[in-house]
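The complex appears here minus one protein chain, its other protein chains still in place.
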Amino acid sequence: MDLIERVRRWAVARPCVLVVDVPGSTALRWTVEAELDRRGWPLALSPAGADLLLVVGTPGEDLAQAVDVVWSQVPGPRHRASISTGDEVSSALDAAVEALGEAAGRGQPGDDERPSPGDLLEQRGGGDHMAMEHGGTDADGHGEGVPHADGHAMDHAGMDHGAMGHGGHGEMDHSGHGGMDVAGLPMAGTTPDRDGLRLDALQVSLGPVLAGWPPGLLLHGQLQGDVLSRVRLTWVDADTGDERPASDSGDARLLALDHLSRSLEVAGWPTAARDARRARDRLCAADPADVEAGHRRAARLARRVRRSRTLAWSLRGIGVVGDAEAGPFRGDVFDRVRWWCELASAPEPPADVPPGLSLERVAGALDGAELAAARLVVASLPLSHPAARRMPLSARV
Amino acid sequence: MLTDLPAWAVAAVIALGGLSVAAGIAVFVVDSMARATFALLTSFLAVAGILVALQLPYLAFVTALMMTIEMALMAVFMIMFMMNPAGLMPMTMVHNARGSAVLGAGAFVLLTVGIWTMDWPTRNGAVPADSTRQLGEAIMGSHMLVMLVIGVALFATIIAGTVLATARGRYDRFGAELDAARPDDPVPGGLPR
Amino acid sequence: MTAVLALLALVCAIVGTVYGASRLMGGLWQPAQVLPFESGMLPQQHAVSRYHARWYAVTILFLAFDMEMIFMYPWAVVVAEMGPSAVVEMFGFLAVLLVGVVYVWREGALRWT
Partner (left out) sequence: MSEMEIPVGTSAAAWGTWSAVLTVTAVGLLLGFLVAATDRAVLTGSGARAAVGTLQSGTRLLLEQRRTTLAPDSLLWRLGCAAVPVLALLSLAVVPIGGRTLLSSSADLVWFNAMEAVLWAAVWLVGWGPNAVHALTGGYRFLIQGLSYELPLMFALITVGVGAQSLRTTNVVAAQADLWFVVTMPVAFVVFLASAAAFAFWGPFASPAGADIAGGVTSELSGVDRLLVDAGRAVFLGAAAAMATALFLGGDAGPWLPGPLWQLVKTVGVVVLLVVVGHRVPVIRPDRFVEIGWMVLIPATLLQALLVSVLVLSGFYG
């Protein structure tokens, strides 16, 4: 028994980590990611692949609910930790892996107060406070030319049982299911799609807890096959007034590297994304020699990314933003990746990055996009955050 | 015919034949389109196993290969078109169940009785050392015409299938004069045109 | 072929053993009952609805083209014996199919619509 216990503890000594970013704790997340890279702990893409749920920063009410849902999906042995200041990163990770070893060594899920799927759905059915219902500042953030995207269908589709049977949902018909639920959830209804067919439309959410996704962003939309439509973007906890420090040390290069690492991760290029994170980590350092090394790394990465024909071929023509308002973010995803490269490899810290695009604009660009393309568009575009607009850039955490 | 086979092969043919029939019946019993499709695949894989027992490796492997791919694609279409594809709602995909059951069972009995009572010709010649080579010789030699006819038929299938299945064509993409430099498509592809 | 059956049996036994070992190592845990992952939000509908594959036109092309494999594998082993005529016939056959592919490409059916 002792041997098995020791094997169990050894096995979780390098856990897979699912990182939850809280809006406004960007710099803290960079510190955490650097530490994880140093330790060689892999990043999980979904709760199923995670052992450790790491919340970086202090989430607001809605995000905390989302974290609870994700936590209920992590298989045991598991541990959940939160980090709120930069000094405690290393010690918090040590404590987390210790606690995880403890949980694994016990062998039995002693702390397993996992709510059942039925309970979770029940809570929502009872009209509980859910992030979904928050319009935030961008409640009507659907793209132009989307019929019936009145927010109403989104908020209620599948919430009260049989809601889809009610009239007033425009094109939603019920294809004979009579609004019955199976295991607490309804089946998808049908609506016309991008190409004029009537297809099943699956209501989906992307974010807030998703790898390579802007912290705190929430997307509601419907999927027909893998084409997204009726996209609505909101910030979670936007109405609670985010008073935390917004992002970074003021160096736009760091922001560029952050965007690059996210875009490259989503584009499926993990080694390049790792290089971007490492360059960012060095640039953050206090030691001038480290910063110099960071510059060199960033320049090398920029060269590598700009030269990659596969990446160019893969990202060309996606998410084209045409007008002048978009400023330097005009063009397709690859143009924007190249722009981030230019910014990241600049010898001197460039002047401020232009403000990001409004959620309405981005939602418009996502409408009718394929899921993979939508992810790339979101990763490549800077988004304007109400809190970020309000808050001055402040020192790193 | 079966007397030419060793005892294990006869046993395998019978067992796999039973599995194949059972899986075939399962197709109509299960609610879910995915399960129906993959029950049918099980049936085909059992047939591939029978071909192995009959010592026709090439036909066996190629049956498994083709049928799996085709069933995977059939699942795509079943799930694209059939309501409630996962069988989460009670439903049935059979119509006139009694009539079709009688018809199916009748045809099955007729064929089975035929196969087992028919006076099959006795084999003249030995089992080839390489059945794949023999097949190749037949296709390129005496049965060349078959291949040519099938080639034309497949070509016609490709053209007809595309014409029927796609709503957009080259005029939608390149304009009425077919002179657009870049096609107008909702999702770009890997090549410029 | 019996050896392959033995391999199949052994591999299935290994898979079974892995499941058994996991029960032993994991202390006989029940599988966790969870909701499907939707990035922290609750799923609103069952994901297994009718899924519109945008590339259905490619499947038709594939299924037709795929048929020629039945001929081509056996053809491969008799090329030398049958001489140039076999090569001409097979590649003539393939050329016809390739014309079909080019047609499909020009119609835009290789793209996701």
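By written order: A, B and C. Residues from 1 in each chain.
Simple rule for what comes next: a contact is a pair of C-beta atoms (placed from the backbone, for glycine too) under 8 Å apart; a residue touches a chain by one contact, two chains touch by 3 or more.
These numbers come from a predicted model, not from an experiment.
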item: Omitted chain - touching chains that are shown; value: A, B, C
item: Options A:22, A:67 or A:210, residue touching the unrepresented chain; value: A:210
item: Where the unshown chain meets chain B, residue by residue; value: 6, 32, 34-35, 38, 41, 45, 52, 55, 57-58, 61-62, 64-66, 68-69, 71-73, 75-76, 86, 88, 127-133, 187-191
item: Hidden partner interface residues of chain A, rising order; value: 7-8, 10-16, 40, 42, 45-46, 48-49, 51, 73, 75-77, 104, 109, 117, 182-185, 202, 204, 210-212, 223, 225-226, 264-272, 274, 308, 310-311, 313-314, 370-372, 375-376
item: Positions on chain C where the hidden chain makes contact; value: 1-4, 6-8, 10-12, 14-15, 18-19, 21-22, 25-26, 29, 31-39, 43, 46-48, 51, 53-55, 58-59, 61-62, 65-66, 69, 72-73, 76-77, 79-80, 83-84, 87, 90-91, 94, 98, 101-102, 104-105, 110-112
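Here is the rule we use: only the chains that are shown with their structure count from here on.
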item: Smallest count of steps, each to a touching chain, taking chain B to chain C; value: 1
item: Between chain A and chain B, centroid-to-centroid distance (C-alpha), Å; value: 43
item: Multi-partner residues of chain A (at least 2 other chains); value: 182-183, 187, 195, 370
item: Where chain B touches two or more other chains, by residue; value: 83, 88, 167, 186-188
item: Residues on chain C engaged by chain B in the complex (per definition of touch); value: 1, 46, 48-54, 56-57, 59-71, 73-78, 81-82, 85-86, 89-90, 93, 96-97, 99-101, 103-113
item: Footprint of chain A on chain C - complex, ascending; value: 24-27, 29, 32-35, 37-47, 49-54, 112-113
item: List of chain B residues in touch with chain C within their complex; value: 34, 52, 58, 62, 65-66, 69-70, 73, 76-77, 79-83, 85-86, 88, 130, 132-133, 135-137, 139-141, 144, 147-148, 150-152, 154-155, 157-159, 161-162, 165-170, 172-173, 183, 185-189, 191
